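Each remark here refers to the structure printed beneath this line.
With one protein chain held back, the other chains of the complex are shown just where they sit.
Each chain gets a letter, A, B and C, in the order it is written, and its residues are counted from 1.
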Amino acid sequence: MKKLINRVEDVVSESIEGLVLANPDLVRYEREPFFVYRASSQTKEKVALVSGGGSGHEPLHGGYVGYGMLDAACPGEIFTSPVPDQIVSAVKKVDHGAGVLLIVKNYTGDVMNFEMAHEILEMEGIKVERVIVSDDVAVEDSLYTTGRRGVGGTVLLEKIVGAAAEEGWDLERVKDLAERVAGRVRSMGLALSSCTVPAKGSPTFALGHDEIELGIGIHGEPGRKRIPKQPADTLTEMLTQPIIDDLALTSGDSVIALVNGMGGTPLMELYIVYRKLEQLLRERGIAIQRNLVGNYITSLEMQGVSITLLKADEEILAFWDLPVHTSALRWGM
Amino acid sequence: MKKLINRVEDVVSESIEGLVLANPDLVRYEREPFFVYRASSQTKEKVALVSGGGSGHEPLHGGYVGYGMLDAACPGEIFTSPVPDQIVSAVKKVDHGAGVLLIVKNYTGDVMNFEMAHEILEMEGIKVERVIVSDDVAVEDSLYTTGRRGVGGTVLLEKIVGAAAEEGWDLERVKDLAERVAGRVRSMGLALSSCTVPAKGSPTFALGHDEIELGIGIHGEPGRKRIPKQPADTLTEMLTQPIIDDLALTSGDSVIALVNGMGGTPLMELYIVYRKLEQLLRERGIAIQRNLVGNYITSLEMQGVSITLLKADEEILAFWDLPVHTSALRWGM
Amino acid sequence: MIDTARLKAWLRRYAELIHVHKDELTALDATIGDADHGTNMDRGMQAVLHILGDEEDANENIRPAELLKQVAMVLISKVGGASGPLYGTAFLRMAQAVGEKEQLNEEDIAQMFAAGLNGMKERGKADLGDKTMVDAYARAVSALSSSLAEGFPLKESLAQAISAAKEGSDQTIPLIARKGRASYLGERSRGHRDPGSLSTVYLFEAALVFAGEGEINHA
Partner (left out) sequence: MIDTARLKAWLRRYAELIHVHKDELTALDATIGDADHGTNMDRGMQAVLHILGDEEDANENIRPAELLKQVAMVLISKVGGASGPLYGTAFLRMAQAVGEKEQLNEEDIAQMFAAGLNGMKERGKADLGDKTMVDAYARAVSALSSSLAEGFPLKESLAQAISAAKEGSDQTIPLIARKGRASYLGERSRGHRDPGSLSTVYLFEAALVFAGEGEINHA
């Protein structure tokens, strides 16, 4: 394993330290328990957004703390959900009475840890709501499973709901919007290479020279199936079609599209994917109204890509366009 | 070779197509000869900035076309400088009479191709000036060599000089500022892995499991020396000290710092490097006034990092802070 | 009778087994999960060791329930992931189950483990056959109770529990996961052992110290 790290135990904390040193006007952190929060204290009474999850997905979530998005983020160990202590402390830090929305990606560990935090916070009389993001169409959704994973949709949701919170929406409306967004966003990803969890020191899975993992999540977990190498256009179609089907997108629909790199994919390749995605949607009469192309929710140094589509409407687009100022997403200010 | 591409010959054009499709409000392109230029036509008479170079360094340069930075960029084949035709056509497209500054990274091929274009443009009576960026301290600078390579300093220069051009500075002043910035910026990089040029199909160099190339450029060219794997803090110091020495930075100095990923390095690791960089500079009384951490000038999917420091002053910082709106760098609007 | 000191010996032994098998657990998790189960459990149990050691004198005479609650809190605040809340909740329920008792008899131990199972199942909503730690845990609990009910001594009953846990773990291999990360793999989760089921086997293996085994390894 070759990585730009010091001791394996310090990867998460040193990386967050770097983030905070590089963005002193934006974010601060507390050490015990560990979480990142906005540097500028909220003056107005706004609903606070708190998310978190395993580390290794940078810029998610620490990179999205700031104006118009999250109020705090709780980084767990690499690919390991944060613990209730972190969540409870973060919520208490950023709650100013208007209540807090927890944004949870649908993984058993994340769900359970946020749930325990939730129980504790409710016992202490803090108004807390929760939204679960489960947008990965690679996973079959059934009553007998844990449902779909939360992946790229999380980024879009944090932006849109963050804008609503900034506009002063109350907790109930913020939560309803979050549910609405979560219900309209779907993703699918693939990997050209595995990633290496620092504590393990070797790649999580081994891929042959000409193999691709289709339907991966964001934890280096194996996907649904392994296929031979294909041209980017073919792969893009393999990711896009299931999303279109699942969202039942039809001619006339509008979407926000995210073409997301898994950490080790060059931007050049992501644009090649975007090119085909745009073409596929255009052919079907679906308009990409807004887009993001880049590394927004990653799996360490994995090479690969995921596509996320959010079925947009006027309200969603309006919130998308409102200013945001975080270390990883910024416009309008 | 596993990459998200279609035919090797189409990598550059399809990627630029994707860029333009994803940013229709920002950029357009022409096919023959091939270049990218701002979508919004300049109304005021401003000096135009044109850069270019081999592809494979995305977001450089196409990602920096837009308000406050470049007016046009000429992408060559992967790691191959653009040809005079491209440069001549791009300059003609964006010149509005106030003249054009060519921003050239110091590589024999780039210098010669821009030189030929320059000769042609002067023959046609277009006011053209040129600045050469040669900031890589890994390369010895001597009368008997081609001098240093142009690397990360290019990004900072394009931002700062772009702001001056936007402010309406004339060609001479813009050029002087560019020279001044070029004289105050230094970089050094390292690689944990090679990159694979699509047309070659295999890695440019082979690195052992525990080896690091120190002093690499941005073309997968081998560095000055190969060293055993080291902790990130040690590596950061190895990159930083030669820059500090070369710029003769001392206590009280201010810098703009860029911690740049080579394309395959996760953000998490870049922040670990930033953390140490900040500490090293702080210990020496040098203040990082502004910073960028991310993939800004890359070598395809190479894993590695480069550090760039620009000795800043009031004027430079003021231009840095002015609004910029390109696909890869955006603030203030 | 099992007192706080004996419970500590159990936990020390468990920490040791987890530490020794850390890479094995992580490797299993790499195959159908995210390659961290060994790391997670080891981080948690090392933290547990820390409170056992540090507070050696101070809490020598705390009650079993207090010890179990402290362990629960450490696991919940150090492990993270799925296993943290699951084992944490199990220990929390164990603490509740032993109540005010200073000494636990065989029955109490069986009830303690059974209460842990309930906590784990409530937290994770998994049942037998979902290919999780519950597959090992639930079988161990049944074996322990019925063996004790049939009049076998604790040592033999624990041995039964361990075999049952191992068998439960083995039985996860052919299953398709319906809970946890492995469930995303669908058909591809078949043919691989669930990592959590193995860390549960070690939990019961360590419990042999209740029957006087294993202490020799520890100060």
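What we mean here is this: a residue touches a chain if its C-beta (ideal position, glycine included) is under 8 Å from a C-beta of that chain, and two chains touch if they have at least 3 such contacts.
Everything numeric in this text was worked out from a predicted model, so none of it was measured.
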Omitted chain's touching partners, listed by label: B
Sole residue of B:L21, B:I78, B:A164 or B:A191 that reaches the chain not shown, by the stated touch rule: B:I78
Residues from chain B at the interface with the omitted partner, ascending: 33, 54, 76-85, 107-109, 112-113, 115-116, 136, 138-140, 144-146, 149, 197, 199-200, 204-205, 217, 219-222, 224-225
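To be clear about the criterion, only the chains that are shown with their structure count from here on.
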Euclidean distance of C-alpha centroids - chain A vs chain B, Å: 29
Length of the line joining the C-alpha centres of chain B and chain C, rounded to whole Å: 55
